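All protein chains but one are shown at their positions in the complex.
Chain naming follows the written order as A and B, and within any one chain the residues start at number 1.
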Amino acid sequence: MKRKAILRVTAKLLIPLIMLFALYVQFHGDFGPGGGFQAGVIFASAFILYALLFGVANARRVAPAGIVRAGLAFGVLLYAGVGVAALLLGGNYLDYSALAHDPVHGQELGISLIEFGVGTTVASAMITIFFIFAGQDPEIGRGER
Amino acid sequence: MILVHLPVLQVVVPLMAAPTCMILRNGKAAWALALVITWAAFAVALSLLLRVIDGGPISYAIGGWAAPWGIEYRVDTLNAFVLVIVTSIGALVVPFARASVEREVASDRIYLFYTMYLLCLAGLLGITITGDAFNLFVFLEISSLSSYVLISLGRDRRALTAAFRYLILGTIGATFYIIGVGMMYMVTGTLNIADLAARLPALADSRTVHMALAFLTVGISLKLALFPLHLWLPNAYAFAPTAVTVFLAATATKVAVYVMIRIVYTMFGGPVIFEQIPINEVLMGLGMLSMIGASLVAIFQDNVKRLLAYSSLSQIGYMILGLSLANVNGLAGGIVHIFNHAMMKGALFMAMGCIVYRVGSVQIDALAGLGRRMPFTMAGVVVGGLSLIGAPLTVGFVSKWYLIQGALDRGLWPVALVILVSGLLALVYVWRIVEVAYFRPSPDGEAGVQEAPLSMLIPLGILSVVCIVFGIDATATMDVAFAAARALLGGAP
Partner (left out) sequence: MDVPGLFNYWIVVVLMMIGFYVVIAQGNLVKKIFGLNIFQVGVFVLYISMGKVDGGTAPILEEGFKVYTNPIPSVLILTAIVVGIATMALGLALVVRIREAYGTIEEDEIEKQEGDVP
């Protein structure tokens, strides 16, 4: 119990920092290594750490299935939607230059939005995968063989 | 204004509909959305084909970045033809799937079925329409991953191991493809297919280019299920839900044949590279082995879906044979067989779906006496079977005719003989099915077996009618196939 107390306190200190770091990686993809996929995975790892220490049931209350599933769909639709928006505003598909008043701002806006979509979907996907694997019935086939 | 953006909408519309299906957790709503989207995709593909026939190849730059730095979607006659085939099958399977899927897939997973179906369709359309080699890999994996999921939704537990084996072999194939693309990138510095084609003749005798061709061929042959890399296909088709088998049998391997044609003829310049590496002779040999070997194994199968899966393997051999003949008749025969086989196998597997729906089993003994109890379904089987044999007035005859002509144009009469022999082998296994269905009495206790519901019979009927109509008057399909073949061979006869 004592060891678990140490782990839990440390986790409670670290999890917000992990999430903050994920957001840092997400939004600094233009200027340094980073971007949507990496940020999504780091963000999901915060949830996974919580689930490892506090139990899958508690983690499920923090990340309810409906919201995670909505996040999965939202990211893909945001990405494709930015492309369609560029199409409607006069350029080709995913032509970010058409999104704002001048091409440079348009490129920045476009990239930020699609990377955010990627990050959301990847984080939701990783969380979903972890919960599916972790939440299985532990009695499968244990009596056999 | 929409017309300019049709190439990209072809892929984006199913791709956006897939997560929407996932949000709409209701099975019926997901089916309705899939119906609307697949028919819209079919309309887009038809319109692209008509525009390309009139106006020549269409090119679309994603993101406004011009090729070869940006990703380019390039539609020419071959592309547009395959797009029409994939979307037409995609559109016909959805009304068929409504009843079939309810029987064969657990009801709380039906909305996920349609999500994966739309993703698979988007992936296949993306493979066909893209002009960038790496973008092709991305779409190849999108369509492959969703097809692994679709196959694993079958009721029989062997669907899971079939999907797992397909996953391992398919991923190895995609990885080989990507090694080939990497080698080409190393040598030329570009990923755009048209640009690679322009740069290749100067480098045709470099060893890297030869290795790249070898890796690309092996990788795509795994996806094509060319002998001896076909081990995943029979189980995957036999144990998947029947709607999935219809869709995959009629589209997934055909799109892989299209990719092979693109790589060998457009990227590597066809006859130019055949002088360096006789890849056409290797493919010819493997195609002929597929044709004969798979037909022989099909004769001894008891599970009719498995029998038809082996039959598909032999028909793929025909397409690869057409590709390897490297003349206009042979190549056009192979290209038109993509269309013909999609229609025939689609009809045959749809009939199997109707039989599973009413009878519950596809073992050959379960078909006894169905000729009287399910006349329309078995009529569809007979039409499909006659096409497989290559009987005149069906589509199968048209492709065989041009393949034999192509073989004789090159003086290869043993190849023409092999084509005829495999047609005779097809006669044997088709006769097995027909004999059980029409000439054996139905067992007692089958009083409840009646014809399948209309929603399943109508798509089956449409495909059977297409098999006959395009067999009697094949000018439309052959014109497109000849135009595509001539463009690929660079105008040489």
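The rule is short, and it goes like this: contacts are C-beta pairs under 8 Å (C-beta built on N, C-alpha and C of every residue); 3 or more make two chains touch, one makes a residue touch a chain.
Computed from a predicted model, the values in this text were never measured in an experiment.
Engineer: For the chain that's not shown, point to the residue among A:9, A:65, A:89 or A:129 touching it.
Structural biologist: Residue touching the absent chain, from the options given: A:129.
Engineer: Return the single residue from B:20, B:171, B:276 or B:405 that touches the missing chain.
Structural biologist: The missing chain is touched by B:171.
Engineer: Which residue numbers on subunit A touch the omitted chain?
Structural biologist: Those residues of subunit A that touch the unshown chain are 31-33, 35, 37, 122, 129, 132-133, 136, 140-141, 144-145.
Engineer: Tell me where the left-out chain touches subunit B, residue by residue.
Structural biologist: Per the touch rule, subunit B residues meeting the hidden chain are 134, 137-138, 141, 145, 148-149, 152, 157-158, 160-161, 163-164, 167-168, 171-172, 174-175, 178-179, 182, 185-186, 191, 302-303, 363.
The rule we apply is simple: only the chains that are shown with their structure count from here on.
Engineer: Once you find the CA centre of subunit A and the CA centre of subunit B, what distance in Å lies between them?
Structural biologist: 36
Engineer: Where on subunit A is subunit B touching in the complex?
Structural biologist: Where subunit A meets subunit B, its residues are 69-70, 72-74, 76-77, 80-81, 83-84, 87, 91-98.
Engineer: Under the touch definition given earlier, write down the residues of subunit B that touch subunit A in their complex.
Structural biologist: Of all residues in subunit B, those touching subunit A are 5, 8, 12, 15-16, 18-20, 22-23, 60-64.
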